[in-house]
Structure formats: structure tokens, C-alpha cells
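The other protein chains are all here in position, but one chain of the complex has been omitted.
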Amino acid sequence: MATELHRQVNSPAKDLGKGDGSGDAAVRVRSLTRSFDGRAVIDNLELDIPAGEFVALLGRSGCGKSTLLRVLAGLDREIEGEVLVPRRKAVAFQAPRLMPWKRVWRNVLLGLDGRPGRAVAERALKEVGLGHRVDAWPKTLSGGEAQRASLARALVREPDLLLLDEPFGALDALTRITAQQLVAELWQRRGCAVLLVTHDVEEALLLADRVLVMDGGVIAHQIRVDRDRPRDIADPLLAELRTELLDRLGVKAPEPAAVHKVA
Amino acid sequence: MATELHRQVNSPAKDLGKGDGSGDAAVRVRSLTRSFDGRAVIDNLELDIPAGEFVALLGRSGCGKSTLLRVLAGLDREIEGEVLVPRRKAVAFQAPRLMPWKRVWRNVLLGLDGRPGRAVAERALKEVGLGHRVDAWPKTLSGGEAQRASLARALVREPDLLLLDEPFGALDALTRITAQQLVAELWQRRGCAVLLVTHDVEEALLLADRVLVMDGGVIAHQIRVDRDRPRDIADPLLAELRTELLDRLGVKAPEPAAVHKVA
Amino acid sequence: MSPVLEPVVPLSARRRTVPRWLRRTTGPLLLLVLWQVSSATGVLPSDTLASPGTIAGTASDLLKDGTLPHAMLVSVQRVLIGLVLGGVIGISLALVSGLSRLGEDLVDATVQMLRSIPWVGMIPLFIIWMGIGEAPKIALIALGVTFHLYLNVYAGIRGVDAQLIEAGNSLGLGRWGLIRHVVLPGALPGAMTGLRYSLATAWLALVFGETINADDGIGFLLNRAREFFQTDVIVVCLIVYAALGLLADFIVRTLERLLLQWRPNFTGK
Amino acid sequence: MSPVLEPVVPLSARRRTVPRWLRRTTGPLLLLVLWQVSSATGVLPSDTLASPGTIAGTASDLLKDGTLPHAMLVSVQRVLIGLVLGGVIGISLALVSGLSRLGEDLVDATVQMLRSIPWVGMIPLFIIWMGIGEAPKIALIALGVTFHLYLNVYAGIRGVDAQLIEAGNSLGLGRWGLIRHVVLPGALPGAMTGLRYSLATAWLALVFGETINADDGIGFLLNRAREFFQTDVIVVCLIVYAALGLLADFIVRTLERLLLQWRPNFTGK
Partner (left out) sequence: QNNSGSSGNTDGKGDVTLNVGDQKGNDEAVLRAAGQLKNLPYKIKWSTFTSGPPILEAVSAKAVDIGGVGNTPPVFAAAAKSHIKVVAAKHGTSDGEAILVKKGSPVKRTADLKGKSVAVAQGSSAHYQLVASLAKAGLSIKDVKVSFLQPADALAAFSRGKVDAWAVWDPYTSQALRQSDARVLTTGRGVVNGLNFQVANPSSLEDEKKVKAVKDYLGRLRRAQDWVYKHPEEWAKVWGKETGLPYQVALDSVKRTNGTRVNVAVDKPAIASEQEIADTFAKLKLTPRRFSFADYVDTRFNGGLPPSTSAPRTYGKGS
């Protein structure tokens, strides 16, 4: 779903995409391989994300995006290769993975340093539009509500690397725009690196500094989006990039997409 | 994500949306109310779906779409009001809900009459692009793979009412188009009524005979999409309807969306 | 072509009105009635099993002369101490072997082996090690409790969804945080089952514990009654056990309602 | 500003090479070594607990004259019958009370009550009801097994995810299909824990069962040895129990590996 962000969002990392693994890298992956039952889902993958870069990751369903994210999060260590990531990471998984035995607000605060109060959780939940479900048990949340709670839980952390696995998939148009803005704001304020897995090409183009397409276990294609923010999906460059990406994903898309604004 | 369907798909129910609860209705709901802890999530809702109609249901996250679906599926009976549905129903839930202790193909066949063979499941899975994961355990599937398995499980049934809760949410552009086609084909062939919950306005307009917007516990708005198939999202009528729906959902969208074709 | 419609029947239309506790007493009450009826009709001769009336008489005698209340007091004390002791040990062992591979390799096989040893065979050893005071009695109870809790908590820990453990890890929970916020709550349903059975085992262990130099307690009463062929006293003791069992069950159910309210599980229909 | 990077250490870099079964025998072996050492150094006097050497001698005598193999054969038969009987009853009861509210109200409270009754106290009643043949022995075993399986299977059924039950319903599964394809597999982990403990309880019940008119079986050997202070025979019996416990554990583990392979759960680290 195409969107134009309300507020001005500037990339804090002007030296975008050096990708040389220099001192200010946030992610450095060298010849990473991850196999399940002998099938290499990730196959000699190389990836560098400089600190502060916003990267979107596209790819066919089942191509290994979530697997890559789990490796970067340090959760999957049955790998070969070299992976360097910051200590402070925050993850929003594809499934919400809320602890069913903790009320929503406690889920948000789980694992945070320094015993933050309920107010912190309430603020974060209000931002994702869950102000009225603060005290609910996770299993009573709707699909989109659970996804937003999981997003809020990732965003209240102050990470150096933010890993988001299709965080807006179950959200309606309006809620999605709000959530996108939240991520963009955190990114801008904190200057963290972001890796966003998404299936929405327009979302990727509007948010990211760089868009990767994963295929065959490696980063098969990447494009840089050299446009200041706020971006407009009707922008000819973006429309062209969109066609290019959709093409890479196996879909033909000759005409530029429409732009819609928040009501 | 906008799409144009490859094959010609004709609505089998030409007398669309009579909505008078006549003999050939597939769903008939009268003053349905469902409350959680005193909060009425569905509040005196009325709904009629004639046999063979394809209805899309839009609405804000948490507005009660899944709740309505569960009621129609006969799974939630703590309700007030009158609900009539066909005996033969098939549901694809928002979460895949595969039985973790059954391999994917057994999940697909679960509950089918007449002991169908593995071949049936294999064909259904191949159609959703899971031919290579037939023997996998559900917990090893990627998010999109699980969603497709769940969809295949719903589609192999021959229902009179097909209830789909955001069945394409976790799919990439190309896979999504294939899956949409499958649903359209089943609908056309079987002539069943379909209720599709989605957050994608363009998807709703391209697939449905009628689009409902749920809000405040009732069907707050509905539009009829009187266009033959295949449809083109650039069609001025559809573009206009799209703007109207987005408006209803709280998002402004002045320009028509682009059309893209399968590569 | 057009499908036949069926109504979705609202549940409220046929909601039950009998309160829960009343429905739960039906079974035991039925049993009692059956017993009385078969006693009265002679289907159950009195030397096979005394009638509820006779038993009630014996029970009221034992109550009046203070034997039963005193015995219960003593036994409950022993059980509580044993329960706490066994609980701490059992849960700790379960944590060690549930949480680490190394712990599992060292602890689990050993516990699985030891738990198969009938602890009654151990009584002489217990006496040698602990004398004939309260220690061996409580040790017997603790032993039974330990193994039950161990087994269920261990299974509970191993049953925790790996996805949630991952999530906890990714949220920056340390080892202890993970245990406290993810593993233990996840193992709680299992622990509750273990607790339920531990309570029963504790009472059972008492029967053996109170053969060791006891002149008090329910187990002692039961053993003496066996020795002296007092079938009615035996039955009174068994009924006391049953009542205590129901009480324990009630306590565990209440705990479950408080602690597992997050769990919207299958509740039968 | 720029974050400090840490490596994600591949697991393969520090994979263990000791095979699993070897690691699992460490604990029991350590125990054995401890025993031998404390016997040899006199920390454990021989009249408290004979040394492993002495025990091995006694064991080989008992093996050679056929006493032990014969006793095991007899006991294993009893255990198997009791296990099957108790298993069928326990699982059926658990199904009844796990699957229907009405069943729960009638069965659960009753079972919770009965299971607290120490079955040893029931021996005189069992003799009155069932005579002194095989029946009361097997009944004792079945009783112990029944309650264990009941409790764990019932808890397992109640622990099945309601979402999956719904899914099963929506797939058109009938009551029996739901039980077979959703409820039972979902309750399987719980049933496995129950089975594990049932096996141990079965052996324990044997010790008491074989006080009733037995001149054969492990329980009889143990009881007779207790009667006549044959510490070494007692220990041999306890070791046989322990070994059978390990064997049972191995069987259950194998079953678990086969039946629960779908379950990618937390396995410690």
C-alpha cells in the first residue's frame, strides 16, 4: 500500500551504503550458509549494513528472509560463515510471539533494563493504537492488534539494529501508515540500522535507503533509493524502481502506482 | 497489491446481492451481537450473502472481522441474534492453525470425506506452490508457506460458503496473484459464496461482487462492484470506488492505482 | 444449487444454571448413595464393607475422643514440611536438567533411575541414616513429592514453545530472566499437574512413614487398624484421605484459576 | 555512535562429540563410583549398605540359580497386564472428563477423591473383594497406573490449544475425528509423562501386590529379604528396580522421539 509520510524524515546516515565493512557497520555477513536437512536455504550470502541505514528486504515466500533475520538476531547459530551484529538488537517476528501469560503491557516491557514503569508501555501501546488493550491477555487480541503489540515491544527498546519481519502485514491502510511512521521516527531519532522484511514494494521504496531482493539463498539484486524524504510513489524514479523490483519478483507492472494521503 | 486475473472469471450469481433473505441465500444474519467482557464487538449486525456471491470485508484492525467470521463458521456461539449458514463451510483462519503433529499433506486432507489419497493433497499443495514441502512438519514452514498450506486446506473442501481471513497477507506479489486466482477459480467452478477479509482495497475491488466496510460493530458501508471480469484497477469506476473505500477507511487516495501484469 | 441453511444456535439459549461446585459433588455423592443402597439391600454384606451408617458411627467416635483430629493435625504438619522440602528439591532438579543439556545428562538419568526404586524398600536405610524421629518420615514424603514434581516440571519445561524462548532471548532476557518470565510460566500447567499428584503421593508416603516409630498420625491409625483387623477404622481413614484429597484438589484448582487465567484452552463441551 | 559488533558464534564450532547415551550414563556411573569409594574407605560401613562388589556377588548367585530371572518374568507379566488394564481405564476416564463438561463434573471429582486414597490401605478390601489370586495384585498395579495416566492425559487434553480444536471443528471433523486427530495428539506429551510415571508406579504397586499370597516375583523377593534382613538381596532388588526404571525411561524416550518428532521444543542448552 503506497503512502506518503506526514512528517519530514531525514536519513541520519548520509554516507549511505558504503558496504565496505568499515568501523561504522551495523551488520557484516560473510559467506553465510544455513541448511535445513541438507537444503541450503541461505547459501554463501554476503551482506553489509552500515550503521544508520534503512534496508528493506524483498523476496519470494520461503526464500529465506526470516531465516536470515533469525541469524542476524543471534537466535539461529547452526550456521557456517561469519556474522557480526551489534549487541543491542530488537526483533519483531513474523508471528507476534507474545508471552501468553503476561498481559500486553508486561509483554511490552519484558526484558527492558532499569525496571521501566507501566507508563512507558502505555505510551508505546497508545502509539500503535492499542491504548484500550493495555491490560488484555495476548490470546484475546485480534491478529492486527497482536502484530502491533509485538511492534510496540520492539520499538520501546533502543536498539542499534532493528529487525522487522513483515511487521505491517495484518494492518489496515490507516493503521499501517501510522505504524510505518513510528518506525521511521524511531529510526530517525535513534539513528539505528533497520532491516525490514516486507512484501510491499511500494512500502519498501517509500521507507528504505536501499532495497534488497533475496533469491536462491543470496542477495540477488539491490537498488539504492536516492531520494529525500518525504517520498511520493508517483515520483518517476520510484515508479521506475518499482517496476524494476516487481520485475525481479516476477510480476510485470508497467504503470506508476497511485499515491494516497492520510485523511 | 493490484492484479489482473489471467483467465476469464464470471460471476455465477448474476442476480447479485438481492439481500432479501430469499431461498438462495448462503448467509443470513439478523441483529447479531457478540460481546467480550461487556464490550459489544459486533453490535446488532445485519448481513445477507446470496448463494454464489463473492463478498470482500474491509475494516480497521480490531473492528471485529475475524469475530464475525468465527460466528459464521459456527465456532463462536456465545452470541445473540439469528444466524443462518450452509452446512458445508470452509475456513482459512488468520493464523494458519495447522495441526503441528500432522505433516502438511495430512493437514490438507484432515476432515475430508471419503478417505481421499495423498495425491489430492499433493495437487492442492502444488497449486499453492508448496509441491516441495508436502512432507514437511508444519512448524518448519515459513510464514507464507504456512498460510498457503492453510489456504490449500480450505480450498480442497467443496464448500457452499468459503470464509477467508486475510489469506494472502504474508505472500509476495507473485505468489499472491497465483493464490487469488485459485480462489477465484474455485468460486467460479463451485459457485459458492465467498467472504474474504482483506486489508487490500485493490484486491477487494478486483475480486469481489460486493465490498463491505465494517465499523462500530456493524456493516457501516457497502459498495457493489458492477464490472465484468477480468477487471483492471485503472478502470475509472474501480479507481473511484477505491477512493471511496479508502476514504471510508480514513485514508485519502486521490489518484488511480497502477496496474501490473503477471510476468 | 442453493445450499440448505442451518442456524448457529446461540449458547446462551441453553446455558446451565446449576453452579459448578454442586455439579462437581454429584459424582462423589452418587458413589455414596450407591454404597448406602447396596449396604441396605444386602448386595454389599457388612463384612465386605461396612455400611455408611456404621462408618459414620465409628468416625464420630474417633472424632469425639480426639483421636482423629489429633492424628490429622500431626499428619498435616508432616505432609506440609515434606511437601515444601520435596517441592524445593524437585523443582530445582527439574530446572537444572530442564534448562541445560549438561544438567540433563547428569541429573535426568539418575533421577529416572532413582525414582523407580520403591521407597518402601529404603525405609531401613532411612532409619540408619536419619534415626527413628521425624526425619525419616518427612524424608519419605519429600522423596515422593520430589519425583512427581521433578517429572512434571521437567516435562513442562521441555514443552515450552521454542518460539517463545527465542522471543525472550531476542528481548534481551538473561538466563534468569528467561527462566522467570518464559520457562517457569510456560511450565506452570505441568507443574500444577505435578503438584496435584504430589499431594496424593505425600499422603501415601505418610502411610509408610508412620510405620516408623509413630504413635500418631493418620498413617499410624491406618496401619494399626490393619494390624488389628479394624475394617471400619480402615474405611474411616480412607475416607479421611479422600476428603483431604478433595480439599487438595480444590486448592490446586483455585491456584490454577488464579495462575492460568491467561490460558484460553479447550474446556470440553 | 557506531555500535560495537559481536560475532554470532556458529554452533558447529563447539559441537560436542560424546554420544548421547554415554553422557546420560554419567550420572548413574558417578553414583556407582561414589558408592564403591565410600564402601572401600569405610565411610559407608558394610552393615549399612553392602559394597558394590558384595552386591554383584549376590546378584550373580541369584541370577545363576534362576531366582532372579524367574521373579522378573513373573513380575513383568503382572506389570504388563496391570499396565494395559490401568491404561485403558485411565485413558478412557480422562477422555470422558476431558472431552465433556458433564463427564468432568461426574468423573473428575470422583477420581480426584479416589486417587488420594492410599491403595495399600485397600489391600484388605481387595482381598475381601477379589480373593488372593492374581486379581488383587493386578488390580493394585492397574489402580496406580489408572490414576497417573488419568491425571496427565486429562491435563493434556485440557492443555490442547483451543484454536486447533476450532480449526478441527471447522474442517468438519466429527466428535471422534476431533478426538483422534486433534485432542489425542495434542494430549500426547502429557500422556507420555503420565506413562513414564505409570511405569514406576506399576513396579511400586508390585511390592505391595506381591505381599498377597505370592511366592514369586521381584516384590516377593524384596519383601522376603526385608523380612529376614538380607540387606544384599534388598539392594539387588532395588538395583533391578532401578535398571527396569532406566529401561522404561529408555522405552518412553524412544516412543517420544517417534511420536513427538513434530514438536520443535526447548531442549535446554
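A, B, C and D label the chains in the order they appear, each numbered from 1.
Here is the rule we go by: contacts are C-beta pairs under 8 Å (C-beta built on N, C-alpha and C of every residue); 3 or more make two chains touch, one makes a residue touch a chain.
Owing to the predicted nature of the structure, the values given are computational and were not obtained by experimental measurement.
Checked against the hidden chain, the listed residues D:63, D:132 or D:251 yield one contact partner: D:132. Against the chain not displayed here, chain D makes contact via residues 47, 74, 123-124, 127-128, 130-135, 211-217, 223-230, 233. Where chain C meets the omitted chain, the residues involved are 47, 123-125, 127-128, 131-132, 211-215, 220, 223-224, 226-231.
Everything below uses one rule, namely that only the chains that are shown with their structure count from here on.
When the contact pairs of A-D are set against those of A-C, B-D or B-C, over half line up by residue number only for B-C.
With centres set at the average Cα position, the gap from chain B to chain C is 49 Å.
Centroids built from CA atoms put chain D at 17 Å from chain C.
Residues of chain B in contact with two or more other chains: 74, 88, 95, 140. Within chain D, the positions touching two or more other chains are listed as 263-264. By the touch criterion given at the top, residues 20, 23-28, 30-31, 48-49, 97-101, 103-110, 112-125, 128-129, 147-148, 151-152, 155, 157-162, 165, 183, 189-190, 192-193, 196-197, 199-200, 203-204, 207-208, 222, 226, 231, 234, 237-238, 241-246, 248-249, 263-269 of chain D touch chain C in their complex.
Within the complex, the chain D residues that touch chain A are 1-12.
Residue ranges on chain B touching chain D, taken from their complex, read 70, 73-75, 88-91, 93, 95, 97, 99-102, 110-113, 137-140, 153, 157.
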